[in-house]
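In this view, the complex is presented without one of its protein chains, the others remaining in place.
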Amino acid sequence: MSWELFALLVQSCGLTIAISAVSIVLGLLIGILVSGAMLSRNALVAWCGRTFVSFFRGSPLLVQLLLIYNLLPVLGLNVPSLVAAIVGLSLCDAAYQAENMRGGLNSIPKGLLEAADMLGLSPRQQFWRIKVPIALRLTLPALTSEAIMIVKASSLVSVVGVVELTRMAQDLAASTFKPLELFAVAGLLYFVTNWVLSQLGRRFERSFSWGIR
Amino acid sequence: MSTAPTSAHPAISVRGLSKRFGQTEVLHGIDLDISQGQVTCVIGPSGSGKSTLLRCMAFLEEATEGTILINGEPLGFSQAPGADRVRLSPERIRAVRANIGMCFQQFNLWPHMTALGNVSEALKTARGVPKAQAEERAMAQLRKVGLEERAGHYPSQLSGGQQQRVAIARALACEPKIMLFDEPTSSLDPELTGEVLKVMRDLAADGMTMVVVSHEIGFAASVANRITFLDEGKLLLQGTPAEVFGKPRHPRLDQFLDTYLDRGAAMLV
Partner (left out) sequence: MIIDFTHIIEQLPELVRSIGVTLAIWLVGTAGALVLGFFVALGLRFGPRVVRWLLYFYVELIRGTPFLVQLFLLYYGGPFIGIALDPIPAGLLGVTVYGAAYFSEIFRAGFDAIPRGHVEAAQCLGLTRMQIIFRIEVPEMTMLVLPPAVNMTVILLKETAVLSIITVPELTFLMQAIGSQQYAFVEAMAVLACFYWAMVSITGRIGKALEQKLSKFTFAHT
């Protein structure tokens, strides 16, 4: 494989990583809010949260991306395909993060919250000061596998016209007639990226657990 | 700490308190007054409902019937004579609860905050005290329980006894009028109970109104002003330690104390 081709692939891999990073951060933020909604005492809010999670986990990401990509212009939001792709990825990731967070939030010992009750913290204060910090640390291991999932899932944004790694490999394969090499190298680049992610994850888990079982 | 009573009312007034869990009735129509500045120990066998009673006083459990008054103010439910109970708003509940500090068997320190963080959190978040001031007051409390060098440590780095003392400091930081203790030493190794009981003794000497559910009969006999003996959800005995522990004793109490001879109750025999 020539250097130019490889360089192009590596470049687009950078875009893949960038898209994934943004989507994970957005997904986490939205996911925390959604998990809070799911545990809300307001029945309607809780139902909305649960339905959001159910829908985005229950339907294929590809369909979600196609839907959002075509829906946004209809709603009057003419955004570049990159933005639509990130919106789609983030919403899907948010649903999975919300589910992880919900598990984390539920596993916090009740006593910790009773102590907060006794000390006068309001439900909202308890959510942001006690529940979320603890749940985040509890679900930290899941965050690494989530990140790896998103990097792989980002390959689907190729269908809405974002020239990330997969799309670049596709385009180059079409013009050079070398699909085998190009897709193999693309696969390898994904593999290396994910491997690095899992190594980083393991390092971070150790230093951020702060003794929380 | 001032010993002046804050009102003419009893610190805690329990009337007709009953609690049912499903089909099981755990508390039967308890009537109880806790006086200002006094230490009341609630003792009794397992399953007698003493923890439930304490938790009802803190409104951590909702009684099925009856009312609780804290310094004359209803907590959780208010009930006009002859009328049904009316549930009070969360703000009212929080306001009345501000008079109470609670110490749990499992300490319940927040693992992601240091000792100082735990003690100052309620001041900062719930009471809106500025950070510097809150931490100053928190340090003062940690000093009182003898843990100021541990202020920067996380709960996972502290022993059980130290954690419980931090928990006491955390409750005291909000300057409650009444302190409730739910089996504060039951989760501790025997060597560590002493440091916690000392803090509680000092607190009592300062005139704090305390309600203590505990198995530490020795502590109860020596520190309490009043002993309340609960058995199978009913209030069997009430009185000063001399009255309750003096001979002749109620047969149920004798039965109960038999199991505690090696826990410091030997002095009473």
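In this document, chain identifiers A and B correspond to the written order of the chains, with residue numbering beginning at 1 in each.
Convention: a contact is a pair of C-beta atoms (placed from the backbone, for glycine too) under 8 Å apart; a residue touches a chain by one contact, two chains touch by 3 or more.
Predicted model, so just to flag it, every value in this text is computed and none were measured.
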Indicate each shown chain that the hidden chain touches within the full complex. A
List the residues of chain A that touch the chain left out of this view. 54-55, 57-64, 66-67, 70-71, 74, 148, 152-156, 158-159, 166, 169-170, 173, 179-180, 183-184, 186-187, 190-191, 194-195
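By definition in this document, only the chains that are shown with their structure count from here on.
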Distance between the centres, which are taken as Cα means, of chain B and chain A, whole angstrom: 46
Touching residues (chain side chain A, partner chain B) in the complex: 109, 111-112, 114-122, 125, 129-130, 133-134, 137, 210-212
Residue set of chain B touching chain A in the complex reads 58, 60, 90, 94, 97-98, 100-102, 104, 106, 108-112, 121-122, 125-127, 154-157, 167, 170-171, 174
